[in-house]
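All protein chains of the complex are present and in place, except for one that has been dropped.
Naming follows writing order (A, B, C and D), and every chain is counted from residue 1.
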Amino acid sequence: MKFLLHSLWLVAALLLPAGSPLAQTPPTAPAVGELLQQIPNASLKKTGELVQQLEQAGGAEMRPLFEAMLAGELYAVKESDKLVAVTKDRAGRLVGREIFNDRKLAAFASRDLKKIRVNNRLRSQLRDAIARIDLLHGSEEQQHAAVLSILDDLSSQNMRLLRSAETAGASAQVQEVIALADAMVQLRDSRVLEERLAAIEIMSGRLEAPVRNQLQRLLNDDGEQEVAVKAAAQKALDKIAGRVEFYGQMEQLFFGLSLGSVLLLAAIGLAITFGVMGVINMAHGEMIMLGAYTTYVIQQLMPGAIEYSLLLAVPAAFLVSGGVGVLIERGVIRHLQGRPLETLLATFGLSLILQQAVRSIFSPLNMQVVTPGWMSGSLVINPVFSLTYNRLYILLFALAVFAALVAILKKSSLGLNVRAVSQNRDMAKAMGVRTELVDAMTFGLGSGIAGVAGVALSQLTNVGPNLGQSYIIDSFMVVVFGGVGNLLGTLVGGFSLGVANKFLEPATGAVLANIIVLVCLILFIQKRPKGLFPQRGRAAE
Amino acid sequence: MIRIEQLNQKYGGTQILWNLDLEIERGSCTCIMGRNGAGKTTLLKCLMGLLPASSGQILFEGRPIEGSAAQARAKMGIGYVPQGRDIFPLLTVEENLQIGLPARRDGLRRIPERIFELFPVLRDMLHRRGGDLSGGQQQQLAIGRALVIDPKVLILDEPNEGIQPNIVRQIGDVVMQLNAEDGLTVILVEQKLGFARRVGREFRLMQKGSVVAADKMANLDDGLIRQYLAV
Amino acid sequence: AETIKVGVLHSLSGTMAISETTLKDTVLMMVDEQNRKGGLLGKKLEAVVVDPASDWPLFAEKARELLTKDKVDVIFGCWTSVSRKSVLPVIEELNGLMFYPVQYEGEESSKNVFYTGASPNQQAIPAVDYLMSDLEVERWVLAGTDYVYPRTTNKILEAYLESKGVAKEDILVNYTPFGHSDWQSIVSDIKKFGSAGKKTAVVSTINGDANVPFYKELANQGVSSEDIPVVAFSVGEEELSGIDTGPLVGHLAAWNYFQGIDSEANEYFVQQWKKFIGDEKRVTNDPMEATYIGFNMWAKAVEKAGTTNVDAVEQAMIGIEFPNLTGGVAKMNKNHHLSKPVFIGEIQDNGQFEVVWATDDVVAGDAWSDFLPGSKDLIADWTAPIKCGNYNTESKACSGQAK
Amino acid sequence: MRRDTTWPFLIPRRRMVDVSKDIILYLEDLNVSFDGFRALNNLNLYVNDGELRCLIGANGAGKTTLMDVITGKTRCDSGSAWFGQNIDLLAHDEAEIAQLGIGRKFQKPTVFEAHTVFHNLELSLRCGKGVWRALTARLSGSERDRIDEVLSIIGLESSRHQLAGALSHGQKQWLEIGMLLAAEPRLLLVDEPVAGMTAEEAERTAELLTSLAGKHTVIVVEHDMEFVRSIARTVTVLHQGSVLAEGTMDQVQNNRDVVEVYLGEGA
């Protein structure tokens, strides 16, 4: 049967008119066609072998095939066993294209296609193959990445590849890594003491993991007799360790600030509804949750524009949560004027209702919020220190939200009115302040900001009915720690709790770090019973 | 200017004001007096709209206002200086003054100079928190604050409580000046006879929630005082 | 009674609703299906649903309510081990019957409970075998949520790995609290641990909600499945439906069922589920299959016993076989655990799993782990003459049964 | 951190104040500042036992702050404050100072709003203030009489079962004075007692305070000059945190400085 198909294909290939894609860009060796032909029906193991043969036979031209395979876009048309790359378009249709020339094909029905299975092992094989191809033919960046990945496996074959890349005229950056690879090989293979010491000199202070590992192995190797080499290796390793340690601290600081920014975002809306207005707002978490769900809905509404969805989600979430906030204020909170403790009870009830409403409308499952490309991945500063983009953007975003809020409260009359109303409602009325409007606007603002926080959190964690509950306790803690009614306190409070947590964590583990921070918080409040930045003056007594 | 008819007010079950009638003429300076607990503060709060009346009518410039909220009354031109001053303690002096600006009918959005002319001390204190001022300064601020909304009627509830003598004098002068020069109608609750006599031109005596006597200040004699003010 | 009552004891609110609501719906679907087939013993089935609200004492209270007030004939319920532990005394006291459909740590076998989820030897051990043999993993991160299932599983795995000659310093164990959401430091540690030049894998017993932020952090810090694969025991299709799986392709999970496995029965089941729930995008998962098997086995056992009497059904259950959705046949063993096949799947970008490895044969669920010192001599056997859940093969007695 | 950690039942009952030198209050070199603002500035003040001393001074001169220091509410930056010869006030907290026999009426009347007038007075009675005592305390006949007596003095007999929260401003003033009386302190600090009272009432208050002098020592702060004149024997004038003048009413009234900063021309 297989044989039959095979021969049929061969015949077909021969009979194909000149316009046939394969005929137009024929893979260099005739063997390639045959290998390709085998892929659709190969086992995973067999596919691995095929890939290896394809690389040898087809060389750089196989890159699009490998890429498609790696991305899981490689399919075979069931009828013909012809290989195509298939992706989904915005409308969710399956569109195919020729592998080797990118020509568009008609849309497919999923039942006509068979996916070419790829597993983990195959994927790393493909990646290696692509790296090898890129080393010679890729862009500078691809080359750089390729050389780095080769450091792990300095086989003579790979070294030959490096050589040819070098002669093909690599950039300085690539040259440098190639030199490093050379040094590593020298250290490994050379018998000449000077050469080896020179190699270690080059390796010293490098942060690439294979360098460290090689040096470490060398130190652990009892077979290594050369004392000078060992001493030099130790020195080099110490230097590396020093730098790694430094970047480790930097990383921790970033982690801490990032955690702090999350705390700040979660707490900042509460700093208004609770801190300024005095409403013990147990539904604050649910306002965050609504913001996150708004993000989800926006992404559902515009599946083609995921990249911009967050930009749209921020104002949308502000409006949704803010609107709900205004409704809550008008419907419930307003009736509790002067009974601040009772707001706890009502808003607790509201939080239950909102949670269950979300469960009824969206199902109790987590919703999938996609991370846009520009928020994925990380800013690599060096092999041991990189900043993840989502955290970085959220950190900046938190600061921006904070600044905007401070501006609103300081510059607009709303800020002044809110403070006046919270200090003496009757007197504010007597001065012509529309206290009801101010209340609604303020609560709306605090809720809206919580919604905006929800947009950010949707990029970090689950978008589900329990989202709000996981932040409510931390939020209150941050606001109180900073000093109720003081926005700057919330900022400092959030960041210091975040950083403290992250610096403790390596030593104690996440749970214990959390416990220690809580206990310290309790003790701290004994020293400063009104938080970090207490209200001063006799009026505060 | 202001006419109150058959006003009744209750704190829940306890009735405080009983069928109270009161008339204040435009440009007058009326002093309301009565014993502790007679209901003076309650009356002023009803007038300002901070307490709901249970029945009765309040006319301001001929229009009934008992249905409108306090903020609306402020915009109509009723300025209020409450007993105990009620400065916004955490706002600066400047902010305390700015609060009332949007309520002005003439659209002015700057603190009028006139206020600093009347109370120069406020200019020096502009950036200090209201709550940190001394009692006398707070009182001046409270009056200044009420003047910011450019009122037609100024209501003062015991403005001299806890104020040093020279400032009491000063406040008296200012009130008289406002009344005489700016033609502001003034309603003043005052316990101290001396001050009342000096500043007020009319008086109303209250007892147990009703106005029991009303006349020119000159006619406030010992008999009335003994009857309604002595313990 | 005119109907046979089926109690459903799954949280519909609180933290566990996210997982358990699906199982409630599954049971309702099974009840519907059975009724369409004419019910059982000529009677209709009637589901009694209560909400224990992710509150453990409430689980016990609700179990008691189902058994004494509603007089249900069987209960399908619980997800977390603590909820099961909470209802266990009640079920035993009132001689109820419960089917527990979730993978768990083992170390238990009750006369009144049938465990249709995987025990560690049906999930964890095969997964580690796969990583060791196929991916040549030499360094291990055992990351879990700090509760009994991960603790026990990791204890078992540590013992197992050590027995396979893995050095202590090649094992990193890490526990995090429930709902942990800030994984920056831990992922960074994993990265460091994995950069020592040996192939490293993460064995994750991280619970439900903590997974989304965990995988997001992995993806963002650039830990790809080729560098450091993660094999999870608590991440199924449903969990993936809440994650953008693009960056996770290639990470692994070990289960006894995947939605993507081709079989006629499975196709029918998936279609039936989508129709029942009214959502084309809803997925199926392993605990659903476990519920499905448990329910059908119970139905078979009731028919075999000709009654819903708990003791009769319990005895009838043992030895009952029912086809898996993935092909092959599941069998209820004497220890109240199932024999089932084990699959390792790789996450695909459509949120489904691609099976990359499967056991040749079914694996019998082990109530007592052979790798824990306290339990290696224990077995469970609910047939005569042993008839107990913790028979010590050394002392030839049932511990703790001296009533 | 507080310096003592002694439980009330370990403290010797009611230490007697030693006034053998006839001076009950020594305040020396007191300094208090708030955020750099000097509220009290090297203040020195001595008060004789049984005296009725009037304290006047501009708004913000530091009168209330001075009382805060005496009663332990505010810690001073430096200086010393002795009650009689033997008791260092700075070493005690508010409750202890109150138990030593210093009573205080606040500028803004403060009463227990959720309690009736009667219970407000009961709580003020001079008796053990420990937790256990409070639990077992029963009102004795003489205590009941004392409360009735105070009620009639402050004119609130008819309001005895009214909640204090519902009293008017002036009534609260009276109640607070009543609470002071019930506590029978050795030294009374009275901050602006007649604010918001009618002239008539002020007169009664004056009588009351005068009658208390002798057996008790009374320090009165007041801005109502008529009232001060009616009770004053010695008057101390504070200005910007220190004593500006001290003497009889006449002396003070004719002091140029005092007239300038406080009384104003023509007062």
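The rule is short, and it goes like this: a contact is a pair of C-beta atoms (placed from the backbone, for glycine too) under 8 Å apart; a residue touches a chain by one contact, two chains touch by 3 or more.
Going forward, contacts and distances are computed from a predicted model.
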Open item on the list: As a check of understanding, state which of "Pyruvate/ketoisovalerate oxidoreductase", "ABC transmembrane type-1 domain-containing protein", "Urea ABC transporter permease subunit UrtC" or "Cytochrome c oxidase subunit IV" is the UniProt name of the chain not shown.
Closed with: "Urea ABC transporter permease subunit UrtC"
Open item on the list: In the whole complex, not just what's shown, which of A:L193, A:L253 or A:V519 touches the removed chain?
Closed with: A:V519
Open item on the list: Among A:K78, A:R103, A:H335 or A:K410, exactly one should touch the missing chain; which is it?
Closed with: A:H335
Open item on the list: Just checking the interface: what residues of chain D touch the absent partner chain?
Closed with: 2, 7-8, 71, 73, 93-96, 98-99, 103-104, 106, 110-116, 119, 122-124, 129-131, 134-137, 158, 160-163, 165-166, 179, 183
Task: Contact footprint on chain C, counting only the chain that is left out - done: 12-13, 49-53, 55-58, 60-62, 64-65, 68-69, 80-82, 85-86, 88-90, 93, 107-108, 146-148, 151-152, 155, 175, 177-178, 372-375, 378, 389-390, 392, 397, 399-403
Open item on the list: Counting contacts across the full complex, list the positions on chain A that touch the omitted chain.
Closed with: 274-278, 280, 282, 332, 335-346, 348-353, 355-357, 360, 422-423, 425, 469, 473, 476-477, 480, 484-485, 511-512, 514-515, 518-519, 521-523, 525-527, 529-531, 535, 540
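Here, only the chains that are shown with their structure count from here on.
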- [ ] Any chance you could check whether A-C or A-B wins on number of contacting C-beta pairs?
- [x] A-C
Task: Rounded Å distance between chain C and chain D, as computed from the means of their C-alpha atoms - done: 74
TODO: Return the distance between the CA-based centres of chain B and chain C, expressed in whole Å.
DONE: 75
TODO: Could you tell me the distance, in whole angstrom, between the mean C-alpha positions of chain A and chain B?
DONE: 63
Task: Where chain C touches two or more other chains, by residue - done: none
Open item on the list: Residues touching two or more other chains, restricted to chain A: which are they?
Closed with: 537-538
Open item on the list: Applying the document's contact rule, which stretches of chain B touch chain D when the two form their complex?
Closed with: 11, 14, 33, 35-37, 41, 83-84, 132-137, 158, 161-170, 191-194, 229-231
Task: chain B contact footprint on chain D (complex, rising order) - done: 34, 57-61, 107-108, 155, 166-171, 173-174, 192, 195-201, 204, 223-226, 261-267
Open item on the list: Looking at the complex, which residues from chain A come into contact with chain B?
Closed with: 413, 416-417, 419-420, 423-424, 426-435, 535, 537-540
